[in-house]
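For this view, one protein chain was removed and the others were kept in their places.
Naming follows writing order (A, B and C), and every chain is counted from residue 1.
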Amino acid sequence: MRKTIRCLLVYLVLCIGISTAFSQGLTPPSNVTAMDTPNDDGSSITIKWEAAPERSSISGYQILRRIAGGGLEEIGALLPAGTTTYVDSSIEKGSAYAYVVRAVTETEATVDSEETAPAKGTGELFHTGKIPLFIAMILFSAGIVWNIYYARSGKEIFVRRIPGLEAVDEAIGRATEMGRSILYSLGLGRVEEVPTIASMTILGQVARRTADYETPLHVPCRDPIVTNVVREVVRTSYLDEGRPDAYNEDNIFFLTESQFAYAAGVAGIMTREKPAAIFLQGQFFAESLILAETGNSIGAIQIAGTDSEHQLPFFIASCDYTLIGEELYAASAYLSREPMLLGSLRGQDWGKFLIFVLMILGVVLELAGVNWITTLLQRVS
Amino acid sequence: MDRRFVYILVALAVIIPMLFRVNLPVSVSEPTQKLYDYIEALPSDSTIILAFDYGPSSLAELNPMAKSLLRQCFDNDVRVIALTLYPDGTTLASTLIQEIAEEKGAVDGEDYVFLGFRPGATQVILGMGSDISSVFETDYSGKATTEIPMMKDITNYAQISLLIDLASGSSTEVWITYANVQYNLQIAAGVTGVIISQMYPYLQTGQLVGLISGILGAAEYERLIDVPAKGMLWINIESFVHLLIVGLVVAGNIIFFNQRRREE
Amino acid sequence: MRRQVPLILCFVFGIVMIFTQFSPHSVSQTLYQEVISWALIISPFALVLATTTLIQTHVTRIRRRTEHWQYSFLVFVGIITMVVIGVPFGPQNQVFEWFYTHVQVPMDATMFSLLAFFIASAAYRAFRARTFEASLLLITALIVMMGNVPVGDLIWNTVLSWLPLEDGASGARQWILNNPNLSARRGIILGVSLGVISQSIRIILGIERTYLGGGD
Partner (left out) sequence: MELFGIWVAALLTLCIYSFLYQDNPFYRFAEHLYVGISVGYGIVLSIHQGLIPFAFKPFWAAVTGESLIGLVKLIPIGVGLLFFARLSPGHTWLIRYPIAILIGFGSGVAIPNVLRANIFEQTRGTIEPFAAMHAGTLSGWGVFEAVLMVVGVVCTLTYFFFSVEHRGPVKWLSKVGIAFLMIGFGSAFGNTVMGRVALLIQRADFLLGDWLNLIS
């Protein structure tokens, strides 16, 4: 008797449940699929289903899953209505899971979808979303390497005219005419830093000219090691020009390590010696202002060059010529004819050209309503 | 004219307005507003990271921002994980956070945590992408990170709603390059005057969700959260110094062009 | 041993880091995380380099009695004070924090504030609109400077009150930053990034070896 009553009760509850569900237009979530999440390490399965019609009273979805042979268990919190995907990242690798999506209404009535086919999480070896990135990387690398070998094989690589560099002769000529000296500062960089190395190449060229014209060249340094290397560079230049007698080691000297004291020291030399031309090439920090200002106040021709972006505005405003960022590297590649630098320079130009083409093409295509390029460049994670 | 004369003018342009307070209205720029709105829209109990990537040399511009941001977060029940990639900023950050936490009654370990400093910026950022506690095993005071109440549900960037980088150098670019694209972490920045201009390309692409620009941005933010402090005070004094500098540039150029005309 | 092994190490670590980023598989991800943790462990040791260079410089200064060599002792006084307190008692020690707050912080903050004076002086003596480029730069700088302070809008709104545009100074600043500045910076970012990538490629492939320093 008891058993019958219980059965009846259960039946009744079920009827009420189902009928309320249907009376509210509750249909089970359709087209439910479960599959391995693409492009991950295999630690998740993605479940997708179709959104319920707008007018239905569904307030959320609950995901249930079953490990082969086990029972259904709820996973995660209730998902808001309108959700159509869920990534289950609490799976164990290698096990197969089947999923059920349960729609829940505001009155807490529920209806389940059909159970999906079991799915496994597998890790992918290659992220397919990153193919454009991979191709771009390979292309660019190949471009750089090819150009470096091209330059190494002795073929000529053209570097455009750099106005600041062309002014070097003019500046040295003027100093010679006026019978004044030339001052060259390599900034605060250490010997291994790229702008310092670039600056040394330029200094080598300047020294050749001063050797020819017999113009005194002063190089106050901030780093003892830089001082030694610079002495070597300048001496070689004087030797190459056949003027070892004109080389004066005392003109290339270590001033001080401290940033502002260095600036004050160089400014002092400027006001005492009144050089006709001043070169500020290399890595500069906040002291750039003091140097450029003093040089300006004594009326010298000033040629600056740095890749320190923050100092460029001040150099441009107070010097006669300024090598801007990459121009400094280009200048040193041009002067040194070092294949690695020249090759990279041209390889990077190829990269720029490619960006150039992508941009113009992208703009034209977007205007025509085609978004291939933007899709290609899209962010993937 | 001796340059020391100019120095005295600058000193006076700072000291005089400081003794007599001036108060001019500040209008709020779009990038600042965006960051403010973003934080306002965060549900309570979400967590953000505040990176103090600066040393004492930039405290004038960045401390006021840090204070306003902490005030806003604590008021909105947004939890804050603070850390630094600059060793010089560690004690500075730790004292500043304690000051604002005391003011707002925020509790260490529940409303905020200061993780301290770890060397190797790129590695730290990437390491936190998989597991924050693998990089910061303990917080600054030595408590195990995994045992801190607010860190219980936080493993990596996936649980972080926003990272705000207070930067005096290139750290924002590093965060963008390694945490934004790779881990999809939303990033905003508060920066010193020197680097404001170079942040704009990232704002347009959405790689930065907002930007506080130097002392001006700090003043704007103080206006947004309606707690006027140093930022508001100092931007007004800035007015006088900027007027002086603009005047000096114009005067210098007039003299220069007059001279050149006479020489010709 | 001296050149080949470092070049190989550099190549291997570089290639591993590149390819693990393209492969989401758990094996490569474990490798990726392991390499990151290695880099994390090695990086604090680099401190030795920076410190020894500085100490050596000052020792040489004292030994050679170069100008103002006496001050080098002060550098050591500073280092020793901080290390003696900080290393055994930790950075949260009160005395250590006192030295930081009342000695390091004020000097660090003051050092760069000197630049406000230098800029003002250079503004009068050196910033000249001598070419078209410099003029463009200076005019932009003046607009941004005025847009950066509330007095800019005050002047605009009083002097140019007949214009339909309010708060023009800060508006102009914002427009400049958002448009021409953005384009120029983007150009620079693209160029510099290509430079960074090209350098990284050269380093990994062993074409660029400057990081090895001199010697054999």
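Following the convention adopted for this analysis, a contact is a pair of C-beta atoms (placed from the backbone, for glycine too) under 8 Å apart; a residue touches a chain by one contact, two chains touch by 3 or more.
This one's a predicted model, so the numbers in the text were calculated from it and none came from an experiment.
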Touch partners, limited to displayed chains, of the chain removed from view: A, B, C
On chain B, residues whose C-beta touches the chain left out of the figure: 4, 7, 10-11, 14-15, 18-19, 57-61, 87-88, 90, 116-120, 122-123, 126, 137-138, 140, 176-178, 180-182, 192-194, 196-198, 201, 204-207, 213-216, 230, 233-234, 237-238, 241-242, 245
Chain A, residues in touch with the chain not shown (by the definition above): 130, 132-133, 136-137, 140, 157-161, 258, 260-261, 264-265, 309-310, 312-314, 316-317, 324-327, 330, 333, 345-346, 349, 352-353, 355-356, 358-360, 362-363, 366-369, 371, 373-374, 377-379
Interface residues of chain C (partner: the chain not displayed): 2-3, 5-7, 9-18, 21-22, 34-35, 37-52, 54, 68, 71-72, 74-83, 86-87, 90-91, 96, 98-117, 119, 133-134, 136-145, 147-149, 173, 176-191, 193-194, 196-197, 199-201, 203-204, 211-213, 215
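Everything below uses one rule, namely that only the chains that are shown with their structure count from here on.
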Distance-maximising chain from chain B - centres being C-alpha averages: A
Geometric centre distance via CA averages, chain C-chain B, whole Å: 16
Chain centre separation (chain A, chain B; CA means) in Å: 22
Multi-chain contact sites of chain B, meaning residues that touch two or more partners: 182, 198
Touching two or more other chains - residues of chain A: 309
Residues of chain A defined as touching chain B within the complex: 309-310, 379, 381
Chain C - residues contacting chain B, complex: 21, 33, 36-37, 39-40, 43-44, 46-47, 91-92, 97, 100-101, 104-106, 108-109, 111-113, 116-117, 119-121, 123-130, 138, 141-142, 145-146, 148-154, 167, 170, 174, 177-178, 181-182, 185-186, 188-189
In the complex, chain C residues that touch chain A: 18, 21-29, 57, 60, 66-68, 111-112, 114-115, 118-119, 121-122, 125-128, 130, 133-134, 137-138, 141, 188, 190-192, 194-195, 197-199, 201-202, 205, 207-208, 210-211, 213
